[in-house]
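What you see is the complex with one protein chain gone and the rest in place.
Here is chain A:
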Amino acid sequence: MTPWLYGVILAMCGVAAVLLVVDLVRDRAAQDSHFLTLAVLEVLLLVQLVWGCVALAGTERDVSAATFVSYLVTAALAPVAGALFSLAERSRVGTTIMLLAVGTVAGMELRLGDIWSAGA
């Protein structure tokens, strides 16, 4: 797997989390900038999904393919689900949901890293 993409996604999660916490403290609903951040995160996750599958196909490592791919797919679904839930709740609840979604992505990224290196 590509370490830099992994790093960029985690950094993106961090940026999104800070933005969301700031507006959560201000008691604001999710802003356009949050949706944009989530969209960028989503694009990165989709790139990772493709890249991860290609890397998996070409690797000598003993990576659990089913687990790895299901993590890639679920991570890519989390921001979409979070954004949809957040749209339905235009208050700080929606902002909290986005934060949960970003946290989910970050957690899954960490696990993805573990799964990949466990096969080494």
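In this section, a contact is a pair of C-beta atoms (placed from the backbone, for glycine too) under 8 Å apart; a residue touches a chain by one contact, two chains touch by 3 or more; residues count from 1.
Just so it is clear, contacts and distances are computed from a predicted model.
Chain not shown in the complex: UniProt lists it as "Integral membrane protein", one of "Aspartyl/glutamyl-tRNA(Asn/Gln) amidotransferase subunit B", "Integral membrane protein", "Molybdopterin synthase catalytic subunit" or "ABC transporter ATP-binding protein". Only one of A:44, A:97 or A:112 touches the chain withheld from this view, namely A:97.
Where chain A meets the omitted chain, the residues involved are 64, 66-67, 70, 74, 78, 81-82, 85, 88-89, 91, 93, 96-97, 100-101, 103-104, 107.
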